[in-house]
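A short worksheet on the structure shown next.
Apart from one protein chain that is not included, each protein chain of the complex appears where it belongs.
After this line comes chain A, so read on.
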Amino acid sequence: MAENYQVLEELGSGSFGKVYKAIDKTTGAIVAIKHIDLEDTNDELADIQGEIALLSTCNSPYVAQYITSFVKGVKLWIVMEYLGGGSCLDLLKPGPFTEAHIAIVCRELLLGLDYLHTSGKIHRDIKAANTLLCQSGQVKLADFGVAAQLTNIKSQRMTFVGTPFWMAPEVIQEAGYDYKADIWSLGITALELAYGQPPNADIHPMKVLFIIPKNPAPRLEGDNWSKTFKDFVAHCLIKDPDRRATAKELLEHKFIKRAGRVEAMREMVERKQMFDAHPESTTHPKYYEETMIDLSPRSEQDEWIFDTVKPGTVATRRHTAKRRKTARIPSTDAAAVASMMQKMDLNAAPLGTVTDSPIPEARRRSSSRKSSAATAIRVSSGNTPTARRVSNVPKQPLGLDLSFGNSPSTVRHFKRVPSGERRPALCPNPPSNSFHPNPQARTFRPSPPNSAHPLDVETNNENEPPALEYPPTPITKDALYGRRAYNKVLDSVFQEAYADSGSPHQRDAMGKLQQAWAHLDQVDPHGEFLLLKAMVDRLQGDSKLANALGIAISPAPTPAKHNTKASETSLSGTTIHGTGTTRLHRSNTTTQSVTKSSSDLSSTPSVTRESTPFSTPLSTTSQSPVKGPKLILAQNNPHLKSHRRRQSAFVGGEKIFGAGLDDGRGWGLDEKKLPGHVEKGMEQQGLLADILYGQWIQGLKSRWPVA
């Protein structure tokens, strides 16, 4: 059976295993194949069988089509129809749906529910995440992980299953329920599509279980929704199941009757694709993943499925709200920034502590808050890091940077911490981390961005095995530069750009980029620096771009000279790339960035010299950023796009600096603080560190041959 399928790329993974895209060799059809590792599931063979039995008796255009299943070794392969449009929850990421689109989704869901209900099935977990779309826009019910097959369509069930926010009151009260429970969940799903999250999403799922039976049924409110839509929702959300409408009755509702053609859903699919194409391709398409995570809820927490709910809806909102506040700080408090710049001394460098500056203060505060929020998520969502992370990460805009290395704490522990579990990063020696050899280890130093997945960090602590006493990378000069560039420039630039982003999806995109970058900084400041450098180099190579960015450079300039020149041209520069910011920028804003890059240039010889000792023996390891060719970004590369954005944002972020100081002074002052000066004394130290680092990397390599 397995030979019949050519398995292509991974679509997603969850606690149960992985989902792959595959081609049926006999028909050429594209399918999705779920690999369930049966060795990992303890006693659920019967449950999995039950789900397959139920799926295999469904044959409807409104239900994700089951094709076949077979066992290969200890893996169960479940072959399903490939649905490339993603789930409605995915499609919600760029923003809520319009009423017209919601009507279509509701109609298709009702058709699916009618099919299920007439054949004695109850889905029991209707929600946006379980509603999948084809590329062409067709809407299909998926995830029958907790569905029930009744021997008699009239019989009732007692089992308490589903996802709290979407659960009908009678399910929670455990007094017996029937197919009408799905209708309630459909009503909640309609609200979810309209608001972007289900009602009570900010309340703990456990508490919601008390609220739903107690409170009056939620209603659709707001002037932007039509009366019929509100009426439709009200018909779904009747607390007494006997008075609640059936799927057949609701199909006759005016709201459904006037719904448009299903092809219109393609707009939503395309909107999401645009949205995805934008920020970073570091997350390769993972259409099926959300579903798949849901698909095996019982494998981790029997009947409770909190994890799919909480992080996505609740956490996101919290983060963005808080985030924006802190993000404003640098831009509003220009004087403070300026004073910070003035006070800059060696201690203020990435490895030092700044105590008297307001900014780090603010950051520190927000970071601790954030980490507690993260903990809350963790508690509620059980213990499948992979599953949760996948659904989690993209939804936490601007969340990461502060809790990791960017708080100005003195020692940067070079610990790879799964993004879902940020708190440990704050304490010097997280006790709970155990040593997990992991093939992912090779991403330790991210290879060229398009192949690395900074968001996909696994729970591995590469730093554990060898000496913990010295985190080697920060000591290398380039790492210092990278860290510095991040702390001094990029971070605040990101925050500004984020705050300036207009629409939610722009903001989200910016947030993702920022998060990814924060991660890069956390993991590999060295690589970060080289990446920056390479970007600047190549941008300078393109005269148009260089002009536009104000970094046009003659082949061998002395840094200071060209800086002043460049700044002249920069006024016009920003608007071109101004996706993130549309402000005008003062000329000296660019100087800083250029200075950086040019001083990078001046240090080039030493960079190459230093990198040789350890990069040669380790050519297979993640040293790749050092090597030129790999960093070449195609002109249509999304990274370049984001880079442009960053560049423009960059400029925006720095403008305050100049505000308080006249050019010359600010400049001179700054130069002393520049890494170039610091590094003179550190050259040897850097070399030593590099050797040690190289040894350490080799130790890692022997542990994990993959790396």
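Quick note on the criterion: a residue touches a chain if its C-beta (ideal position, glycine included) is under 8 Å from a C-beta of that chain, and two chains touch if they have at least 3 such contacts; residues count from 1.
The criterion applied here is as follows: contacts and distances are computed from a predicted model.
Student: According to its UniProt entry, is the unseen chain "Vacuolar protein sorting-associated protein 21", "Mo25-like protein", "Amidase domain-containing protein" or "DNA excision repair protein ERCC-8"?
Tutor: When "Vacuolar protein sorting-associated protein 21", "Mo25-like protein", "Amidase domain-containing protein" or "DNA excision repair protein ERCC-8" are compared with UniProt, the left-out chain turns out to be "Mo25-like protein".
Student: Which of these, A:L76, A:M167, A:V269 or A:V536, touches the one chain of the complex that we don't see?
Tutor: Checking the options A:L76, A:M167, A:V269 or A:V536, the one contacting the hidden chain is A:L76.
Student: Which of A:E3, A:E39 or A:D242 sits in contact with the chain that's absent?
Tutor: A:E39
Student: Just one of A:A53, A:A175, A:M206 or A:M274 touches the chain that is missing; which is it?
Tutor: A:A53
Student: Have a look at A:K25, A:K248 or A:K544 and name the one touching the chain we're not showing.
Tutor: Only one of A:K25, A:K248 or A:K544 touches the chain omitted from view, namely A:K248.
Student: Which parts of chain A are in contact with the chain that was left out?
Tutor: For chain A, the residues touching the absent chain are 1, 38-39, 42, 45-46, 49, 52-53, 56-57, 59, 68-71, 73-74, 76, 117-120, 151-154, 179, 246, 248.
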